[in-house]
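Below: one structure in structure tokens.
As you look at this complex, bear in mind that one protein chain is not there, while each of the others sits in place.
As written, the chains take the letters A and B, and residue 1 is the first residue of each chain.
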Amino acid sequence: MTSPAEVSAATPLLTELYPRIQQFYAGQVRHLDAFRAEEFAATFTEDGVFDHRPGADPLLGRQAIAAAVSGYQRTKHAADPVQRRHWFNMLQVFPQDDGTVRTEYYALVLHTRPGTPEPQTGPSCFVTDVLEVGEDGGLLTKFRRVRQDHLV
Amino acid sequence: MTSPAEVSAATPLLTELYPRIQQFYAGQVRHLDAFRAEEFAATFTEDGVFDHRPGADPLLGRQAIAAAVSGYQRTKHAADPVQRRHWFNMLQVFPQDDGTVRTEYYALVLHTRPGTPEPQTGPSCFVTDVLEVGEDGGLLTKFRRVRQDHLV
Partner (left out) sequence: MTSPAEVSAATPLLTELYPRIQQFYAGQVRHLDAFRAEEFAATFTEDGVFDHRPGADPLLGRQAIAAAVSGYQRTKHAADPVQRRHWFNMLQVFPQDDGTVRTEYYALVLHTRPGTPEPQTGPSCFVTDVLEVGEDGGLLTKFRRVRQDHLV
């Protein structure tokens, strides 16, 4: 047994990366939940890949990602205007030798209809990301794969 | 591209503040969910403002905040005794030049009735706080604004 203090040097990367990634994700979903399509797409690398649903082609690059968010807003959201909230949790962070960071986490979407306090929940998802650490220290999503629990 | 290690010096404040704020919020909601009115109010500054609901006057100061918690317990909770659990998530932390810290996060309330395993959920909220960092290093909520998604 060593005390917690003695082992603190063992994980400087995690200490640093974990809160940064949590903060990055919070900002990313804020854009998504407000349909700021361009701003959301800009949290991906220029050639970022968003494999958002089994059976659908992955979204390739910022332009495709922004178009998908805008399209969702113009169709599904326009027909049924709910406030979506994306919740991520149980985050695992795995720094890679090439400087990227692989993450895995659970995600859940909450949908609140005007006047109805109880949100509709789902789907529950398992998400895998590869994050790129930019020259300015900022994070970008290079790759994201979402697997919805009810479609497995 | 820089490695994660090389950029670690860029965000010492976030590295330090993020877990502290998460721990602070966990303790704060523990008081609220147990109806410890005075202890909950003491997590606000003496003149803290709690703008808890659109259409209602904000609660001004610890005494008003404690009275609101006690009043809720004596009325709504007494009539329908549920175990509430406040969940916060997707936290963003923005240190300010004046030493305060602005935060933004999602919140969801779970209500469990005795004998019923599935909690009622909601409302889903978006919360903005201003936190004060005290002389002892402890955090206090100076201002909180809660916006419920179904009332927007």
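Assorted remarks:
Here, a residue touches a chain if its C-beta (ideal position, glycine included) is under 8 Å from a C-beta of that chain, and two chains touch if they have at least 3 such contacts.
Since the structure is predicted, the reported quantities are computational estimates derived from the model, not experimental observations.
Remark: the omitted chain is touched by one listed residue; of A:Val29, A:Val69, A:Val93 or A:Val133 this is A:Val93.
The chain not shown here touches subunit A at positions 1-5, 7-8, 10-11, 14-15, 18-19, 89-93, 104-106, 108, 120-124, 148-150, 152.
Contact between subunit B and the unshown chain involves residues 12-13, 15-17, 19-20, 22-23, 25-27, 29-30, 83, 85-89, 95, 99, 101, 110, 112-119, 121, 132-135, 137.
Everything below uses one rule, namely that only the chains that are shown with their structure count from here on.
We define each chain's centre as the mean of its Cα atoms; on that basis subunit A and subunit B are separated by 23 Å.
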